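If you scroll down you'll find the structure; I have some questions about it.
One protein chain is absent from this view; the other protein chains keep their places.
Moving on, here comes chain A:
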């Protein structure tokens, strides 16, 4: 059974994911959850954006499938 915190986190992640989709960032859920965790830990969002930009595939390719996330609740707040 999910705890209150996990549920809350999951909903937040869902919201964030929708925002991300609106802005066409091309992030999947899992990656997004990792990024949120890192942001909450105070890492520089600009640097994180640079990491994602450098390591993710070029945008000209096929859009990434969003359904591959099965470990969304991996991160602990």
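The rule is short, and it goes like this: a residue touches a chain if its C-beta (ideal position, glycine included) is under 8 Å from a C-beta of that chain, and two chains touch if they have at least 3 such contacts; residues count from 1.
Operating definition for what follows: contacts and distances are computed from a predicted model.
For the chain not present in this complex, what protein name does its UniProt entry give, out of "Gamma-tubulin complex component 3", "Eukaryotic translation initiation factor 3 subunit E", "Serine/threonine-protein phosphatase" or "D-2-hydroxyglutarate dehydrogenase"?
Of the names offered in "Gamma-tubulin complex component 3", "Eukaryotic translation initiation factor 3 subunit E", "Serine/threonine-protein phosphatase" or "D-2-hydroxyglutarate dehydrogenase", the one UniProt assigns to the missing chain is "Gamma-tubulin complex component 3".
Spell out, residue by residue, where the missing chain touches chain A.
Chain A touches the missing chain through residues 4-12, 15-16, 18-20, 22-28, 30-31, 34-57, 59-60, 64, 74-75, 77.
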